[in-house]
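Please find one structure pasted underneath; my questions will follow.
For subunit A:
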Amino acid sequence: MTTELICAGFGGQGVLTIGKFLAKAGMKEGKNVSWLPSYGPEMRGGTANVSTVVSDEAIASPIVSFPDILVALNQPSIDKFAASIRAGGILIYNSDMCPHGCKREDISIIKAPMVEIAKEIGNQMVLNMLAIGIIIGKTDIIRYETMEDDLTSFMKSKNPELLELNLKAIKRGIEIGKQ
Partner candidate 1 sequence: MEKIAYRPESLTKTPFTYCPGCLHGIAHRLIAEAIEEQGLTNKMTGVAPVGCSVFAYKFFNFDMAQAAHGRAPAVATGMKRSRPDMHVFTYQGDGDLAAIGTAEIVHAANRGERISVFFVNNAIYGMTGGQMAPTTLPEMKTTTSPYGRKTDDIGFPIRVSELLATLVAPYYIERVSLLSPTDIIKAKKVVSKAIQYNKEGRGFTFVELISTCPTNWGLDPIKSRDWAKDNMLPFFKPGCFRDKGEGVE
Partner candidate 2 sequence: MAKILMKGNEAVAEAAIRSGCRLYFAYPITPQSELIEYMARMMPKVNGTFLQAESEVSAINMVYGAAGCGKRVMTSSSSPGISLKMEGISYIAGAQLPAVIVNVQRGGPGLGDIQPAQGDYFQATKGGGHGDYRLIVMAPASVQEFADMASEAFDLADKYRNPVMILADGMLGQMMEPVEFKPAKTDEEIADMWRQHDSWCICPNEDGDKKHHHEINSLEIDPQVLEKHVNNIYKKYAEIEKNELHFEEYNLSDDNEILCVAWGTASRVVKSAINELTKTGKSVGLIRPINVWPYPYEAIAKAIGPKVKKVYVFELNTGQMLDDVKIAVKGKVPVDFWGKVGGIVFTPAEIKEKLEACF
């Protein structure tokens, strides 16, 4: 199976990180992965996006034209990429910053006030982990345990409190994804 994702949002919202953790987790689970960012001046304050592919087979092109999953953290990301989601695909978006949402009916749409929830958990920075949690809750491309192991390996000694917040955010995301 091959899953193609696009994560998009404002530069600084952590969209590249979402893709990176997914790719890393996929790799740790023995899958083929690729992570291809948009780069250049756009990354400073404009829209940033990253194509991530997680696959059981060798990945031919890392360029995602028709994503199975779109994670949109702001409205311009929906406007730019939602039309290209494959029929039957998934749109996950941050309703705090996507006032117009998405009108498509042939895809599943999960909306959540991600900024609010992240603040509620205790740090706006965990928004990206919340998004990863939603993906884990909704699909089976990667497992929660892989994320937990990975985060623990480099955060436990350096910043145990942030690790707890991150894990909490993933778990909260999983709940949202399962609804």
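The candidates came about this way: all candidates are chains of the complex that A comes from, given by their letters.
One rule holds for everything that comes next: a contact is a pair of C-beta atoms (placed from the backbone, for glycine too) under 8 Å apart; a residue touches a chain by one contact, two chains touch by 3 or more; residues count from 1.
Because the structure is a prediction, the values reported are computed rather than measured.
One candidate among 1 or 2 touches subunit A in this complex; it is 2, while the rest do not. Taken in their complex, subunit A has these residues touching candidate 2: 20, 23-24, 27, 32-37, 39-40, 59-63, 65-66.
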